[in-house]
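My structure is below; once you've seen it, I'll send some questions.
With one protein chain removed, the remaining protein chains of the complex are shown where they sit.
A and B label the chains in the order they appear, each numbered from 1.
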Amino acid sequence: MRKKTIILIYVLVTLGPLALGLSYSIRYSFGLTGLMNEGFTLTHWIKLCKESDALYSLGYSAWLTIISMLLTLGLSLMLSWWFVRRKGANGLFKSLFLPMLFPPLVAAFAWFYLLSPGGIISRMAYHLHITNAIDDFPRWTNDNYSIGIVITHVFLIFPIFTLLFTAQAQKERVSELMNAALTLGSSKIQFLKRIYIPLLLLKTRPVIWLYGIFLLGTYEVPLLLGQSSPRPVTLFITDKLTRFDLKDIPVGHAMVVVYTLLVLVVIALFVRKKQHLI
Amino acid sequence: MIVLDNLHKVYDGETVLNGLSLEVPEQLTLSILGKSGSGKSTLLKIMAGLESADSGSFSVHGEDMLSLVPQKRGVVYLSQEPLLFPHLSVFENLAYGLKIRKQDKAAIQKDVEVMADKLGLSEHLMKGPHQLSGGQKQRVSFGRALIINPNILLLDEPFGSLDTQTRAEMQSLFNSIRKEFSITALFVTHDLKEALLMGDRVAMMQDGNLQVFSSVEAFINDPGSGAADEIKFWKQFNL
Partner (left out) sequence: MKNQLRHIVLIFVLSPFLTVVYLSLVSGWSFPDLWQANFTLRFWKSLLESGSGLLDSLRLSLFISFSIALLATAFGFFVSKQLMFWQRYQALLQLAFYPYLIAPVILGAMLQYYFVRWGLTGTLLGVFLAQTLFVLPYSVLLMATFWTDRIRQIAFQASSLGASNRQVNASVLFPMARSWLLLCFVQCFLISWFEYGITRLIGVGKVDTLTIKVMHFVQEANPHYAALAACLMILPLLVVLVINQRLITNRNPNPL
């Protein structure tokens, strides 16, 4: 009996809020609830589909996720390769733990003051006579290419992947596999291409998906380092829901539904049954 | 002819190879016996290019090997662990060396199928390494090495982790295959019986040096080999 009660509480805690929130957003998006509701309507969904901003924000989130992930994976694979083959380098290895102490907001703040035209790198450039005025420095924050956002994302997650890849490579006994491959006639580059990279990416695939989902939901970093347009899906939603224009709220809720279903599908397809990831 | 001449190797002040010299005619298998830590593995790793010698030379058909990177030597090192590539199927593992050499697809397909057939792996080609038994994994590891037709096969206690029955099966499989493929091999073991079974000749590793016996009989008759004692032990049961 006690056991069933605990399981029931667990199901309520995990599914309850989500079911409650999602059903509210669905009802709101179809005009069934909310301050201005006039009964069932598809208007808000049609508006969402027509609003280029909405599609754009989804695409922008996906783009940020993909580019941040690609850079992170590249850097982490390279570093792990180095750590696996040459023991030592302890100082660098330990320094990787530092970014893990950074709340995303603080990381964004720090990178803002490093990268912005009034920031530290710009000042160094000025003192080194690379630039002559504050305006000479390129825009790396709140910029068109989201450079600051991507750098901060990589800063926040590359240590995790480097540690993960290094541990996984040691578990798979990569040094010995490399010896086997070398004596079979493989060069180091061929080993990297055919064994090391595919092996590690395959073994850590669920974790890559997991962090992909985290990146899709990034909020604080683009809040500080992004532009008002394009903005990622999280900012699109919070903007719509907290704005004074009441007509915007149902569209925001429609986007909540889209985002939530997207994440649920990704979890169901790629992350399920992997509780050891956590 | 494989020629090793005056190889030296010192590890942390300890001499592992002390002027080791050796000649192995082609298509023969030399069994190397020795206690653990006697430097057997080091010798094989130096030959494979996975470690370097402090001094000395190693040549195959007169060509200096020590100056070559491992992948150019045609010397394959097989350890007790089969070390299959975990993310590749049995087929892909067998084909690895051929793909590296950019052979065409049809040839690879054919070679792998032939090799799999010889090793009794035909039914397992699409399986992953984790679905294989210990003996099967070791066979894939063999096949992966044999398929590229290496100059020398170096076997470092390859059957050490197998159970007795599988071990016996693998020993006879290896014996038939090495004849078929005319392989030149060094077979390291600490098991006296295995050394006699697998080698055309037997050598003993001691104090960083190798004593090669001219024939199996010479080995048995040598008081230092321990073979005579072993035979005496079994004889007392009149088996």
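One rule holds in what follows: a residue touches a chain if its C-beta (ideal position, glycine included) is under 8 Å from a C-beta of that chain, and two chains touch if they have at least 3 such contacts.
All values reported here derive from a predicted model rather than from experimental measurement.
Student: Could you run through the displayed chains and say which ones the absent chain touches?
Tutor: In the entire complex, chains touched by the missing one are A.
Student: With respect to the chain omitted from the figure, which of A:79, A:150, A:169 or A:254 is a touching residue?
Tutor: Only one of A:79, A:150, A:169 or A:254 touches the chain omitted from view, namely A:79.
Student: Given that one chain is not shown, which residue among A:30, A:140, A:155 or A:191 touches it?
Tutor: Spelled out, the listed residue whose C-beta touches the missing chain is A:155.
Student: Spell out, residue by residue, where the missing chain touches subunit A.
Tutor: 3, 6-7, 9-11, 13-15, 17-18, 20-22, 24-25, 75, 78-79, 82, 89, 91-92, 94-107, 109-114, 118, 120, 122-124, 126-127, 134, 153, 155-157, 159-160, 163, 207, 210-211, 213-221, 224, 234, 237-238, 241-242, 252, 256, 259-260, 263-264, 267, 271-273, 275-278
We adopt the following convention: only the chains that are shown with their structure count from here on.
Student: In whole angstrom, what separates the CA-based centres of subunit A and subunit B?
Tutor: Computed from C-alpha means, the inter-chain centre distance equals 49 Å.
Student: With touch defined as at the start, can you tell me which subunit B residues reach subunit A in the complex?
Tutor: Touch list, subunit B to subunit A: 48-50, 69-77, 79, 81, 83, 85-87, 96-97, 99-101, 144-145, 148.
Student: For subunit A, which residues are in contact with subunit B within the complex?
Tutor: For subunit A paired with subunit B, touching residues are 172-173, 176-177, 179-187, 190, 194-195, 198-199, 202-203.
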